[in-house]
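Quick one: this structure, given as structure tokens, is what I'll be asking you about.
Only one protein chain is missing from this complex, and each of the others stays in its spot.
Our next item is chain A:
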Amino acid sequence: MEVSSLPLSPTQRGKLISAGYTTRLSLSSVSPHQLAHDLNVPHEEAIEILKIALKNGKMGESNSTHSVVTGAQSAWDMLHEEDMMRRITTSCGDLDNILGGGISCKEVTEIGGVPGIGKTQLGIQLAVNVQIPVDYGGLGGKAVYIDTEGSFMVERVYQIAEACVANIMENHVPQRKDARVCQKTMQCNSFLENIFYFRICSYTEQIAVINYLDKFIEEHKDVKIVIIDSVTFHFRQDFDDWAQRTRVLSTMALKLMKLAKKFGLAVVLLNQVTNKVVEGSFQLSLALGDSWSHACTNRVILYWNGNQRYAYIDKSPSLRSASAPYSVTGKGIRDSTSHCKRTRMM
């Protein structure tokens, strides 16, 4: 519904439109204070405009259910919005399936596993895949990669990006006339350029970068994924006071969640595993303790089953727990090829 159809004075309408409020929807989440500032009108007048907009909205469109509290959304709207949300593919079909299509934007996903299981590989794969252009079913976004362990290797990113470009060419380009144009736009170097890489050497630096991200992404709105590899490393040293560590970690987790919501981007946290003593025996669990497990929306655990790598959805509000095999190849994360291997073994 257009602003111009609201029963407002022509001056008010003009002011609204020139300030960028063209639809009634754009008025739904703005505060009176903000509107007064933007339109350069008294506070009372702004409240009046919002009231009118709200009232007309309700009467005009019966199926639209905008709430009385400005800024709030109904669950219906949120569901609709989520359906519109694109997901970032992992390049492994089975893994995408159990994730409901890939890593979801607007959410914090934690991925944990033993050394060598492929956490960094998955991180690099996502940093590349987020850049797949919209025309080819991707997000056409950019990535922020926060490396705390020094495992991010440019030569590996290059290999994965090369395979990703080759894959797109193979699957899409024959039907398109502009093949040459997109080959030009999809160069491996540009994949590297679109990963904003931060190397972190202490936990204070890690917190500083996360605090800075808000400003950084404000300037780079096309960032669609933030990867921290690993979120754990610096928090397993230098902390004698465990209560303090828990506080620092939960503050960080809240910031990351807020970031994911505000900019509609995916946050992926890679975590290590540790031996936990449970009633005298050792058990494997993700590091950083029990309170940390609330820090993320989704939790995926990577593990070995025989000679096969598996991913398991440990926690998610919307996905059922399931596991899927995947493999790490020269080209990156791919579907497991073990189906044929398994028959050979039998």
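Annotations for the structure displayed:
As a convention for this text, a contact is a pair of C-beta atoms (placed from the backbone, for glycine too) under 8 Å apart; a residue touches a chain by one contact, two chains touch by 3 or more; residues count from 1.
Note that in this section contacts and distances are computed from a predicted model.
Of "C2H2-type domain-containing protein", "ADP ribosylation factor", "RecA family profile 1 domain-containing protein" or "Exosome complex component RRP45", only "RecA family profile 1 domain-containing protein" is the UniProt protein name of the chain excluded from the display. Contact with the omitted chain, checked across A:Asp38, A:Glu149, A:Glu162 or A:Asp222, is made by A:Glu149.
Touch with the chain omitted from the figure is made, among A:Gln272, A:Thr297 or A:Ser316, by A:Gln272. For the chain left out of this panel, the touching residue among A:Asn97, A:Ser202, A:Thr251 or A:Ser291 is A:Ser202. Only one of A:Pro7, A:Gly20, A:Pro115 or A:Pro317 touches the chain withheld from this view, namely A:Pro115.
As for the chain not pictured, it touches chain A at residues 114-117, 120-121, 144, 149-157, 189, 192-193, 195-199, 201-202, 208-209, 212, 232-234, 236-238, 272-275, 277, 281-284, 304, 306-307, 329-330.
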